[in-house]
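I'd like to ask some things about the structure below.
Presenting chain A:
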Amino acid sequence: MLRVAGLTKIYINRYDAQAGGVRDVSFDLPPGTFFTLLGPSGCGKTTTLRCVAGLERPDAGFIAVEDRELFDSARGVAVPMNQRGIGMVFQSYAIWPHMTVFENIAFPLRVAKERRYPREEIRKLVDEALATVGLAGYGDRPATRLSGGQQQRVALARAIVHRPQLLLLDEPLSNLDASLREEMRAELRRLQQQIGVTTIYVTHDQSEALAMSDLIAVMDHGRIVQLGEPRAIYFRPASEFVAAFIGAANLLNGTCVSAVTAGGVGPLRLGDGAEISCLFPSGGEIGRATTASIRPENIVIAPLGAGTPTAANTLRGLISASSFLGGTVRYDVRVGEYALRVTGPAETILPPGTGVQLGFPPQAVVAVG
Partner candidate 1 sequence: MIARRLLIALTVLVLWARGASADVGPALVQAAQNEGKVVWYTGLIVNQIVRPLAEAFESKYPGIQVAYSRATSSDNDLKIMNESRARRPQADIFDGAAALVPLREAKLVATYHPASAASYPPELKDPDGMWTAMNVYYFATAYNTNLVPQADVPQTYEDLLDPKWKGRIAWTYDLSPGGPPGFIHNILTIMGPEKGMAYLHKFVAQDPVTIPAAQRVVLDKVIAGEYPLAVMTLNNHSTISAAQGAPVNWIKMQPLVEVPNLLSIVQAAPHPNAARLFVEFVLSKDGQQVLADNDYLPADPAVPAKIPDLQPRTGHFTTTVITPDDLRDGLPKWIALYHELFR
Partner candidate 2 sequence: MSASGITGRLAPARTSWLEALRGDQRLIVAVLVGIVLAVLMLPPLWILLQDSVTTTDAIGNVTGWTFAHFRRLVTDRDALRSIWNTLVFAAGSTVLSLVTGGILAWLVERTNAPFKVLAYLATIISMGTPYILHVIAWLFLLGKVGPLNDAWRHLTGSTDNLFNVNSMAGMILIEGLLWSPLVFLLLGATFRAANADMEEAARMSGATVFDTLRRISMPLAMPSILALALFVFIRAIGGFEVPALVGMPGRIYVLTTDVYEATIVVPPDLGYAASFSVVMVAIVAGLLYFYGRLSKNAERYHSVTGKGYRPRPFDLGRGRWIAGGLIALNFCVVLLLPLLTLLWMSLLPFLRSFSLAALPMLTLRNYRTVLYAGDYIRLALNSLTVAAGAATAVMLITAVAGWIAARRGPGGRTLDQLATLSLVFPGICLGVAVMEVYLRVPLPIYGTLWIIAIAYVIRYMPYGMRYVYSGVLQLHRELEEAAGVAGASSMTTLRRIVAPLLTPALVAGWLFIFLIANKELAIAVLLAGPSSQVIAVAIFDAWVNGQGGELAAFGLIWTALMTVIACLFFAQMRRGSADVYGN
């Protein structure tokens, strides 16, 4: 449905250095996909979104929706932003304060150039949009009298009122407080599935991305470093960066000691000589320096001498700090030269200084590069 290929836009700051922008971003989206661009600030996710919207002009690349080309640098095609027929929700919501809610939402219908919408139809569509976002009856309210959450819904209603083929959302939840955010997250996802519109969602919050998306593109320094479904991203991070960015990760540096086939399990020698079994999604060569990632929640922690270890991988260490987080306890454990973070149950809190043994299955340890 949406095809983006080779999208490049480079910003030069005033020291003539390249700062920010995107390089060679490509993805194809089937219709109805909820697609998230995820990454830290400056990674290029917003730039990519704005290029698709037409707010920025890429230096090179190709963008097409269905069979309609929006941008093609090779042929000099660049459809202006107001002719792309896309719906967009801005980070600040951009609700026009001098209009009512109805007028805000009706705006795209009023300025539409491809066809004229008669008054009754406008009213019908706007009322439908209001109902969809759960603001039925709010039409006459002045825009200045809306809460943050309500503004966001109005922005969404405005973006979908003209039944666009593509919906763009630029960090729409970042201005809401925590509890509202969770609620809106589910709400947005439900709405998107109900309407069935292809959506691109930009966020820096990885839990949001994991919860809402069909497809995630993790971006770093202007490039997509991994593109895949949430589970794949989480359990099989393609690089240290992805591993560390999505969820918490412990990174262990070691060396691969024997050849491993792609997707297979093999030994990894750690710096202090200990060996653990590790999953190699793309295989391993002898002698190659490898980093492995273990999620804190996948490590079982028990005091030394609490029984024989049953896990395939066992490491011994000393607790250097423990924090009670309510539902869990977070431990910082020193294992040789490594500092590992481990999540344990909250019923027993092991104090700092306790000797512990850590156990984890090979599938929980993923080689990331």
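Just so we're on the same page, a contact is a pair of C-beta atoms (placed from the backbone, for glycine too) under 8 Å apart; a residue touches a chain by one contact, two chains touch by 3 or more; residues count from 1.
Inclusion criterion for the candidates: all candidates are chains of the complex that A comes from, given by their letters.
Here the structure is a predicted model, which is why all the values come from computation and not from measurement.
J.: So chain A is shown by itself and the numbered options are 1 or 2; which of them touches it within this complex?
T.: Candidate touching chain A in this assembly: 2.
J.: Contact residues on chain A for candidate 2 in the complex?
T.: Touch list, chain A to candidate 2: 3-6, 8, 26-28, 53-55, 57-62, 72-76, 78, 80-88, 90-92, 94, 96-98, 107-108, 111-113, 155, 158, 162, 168, 215, 224, 227-228.
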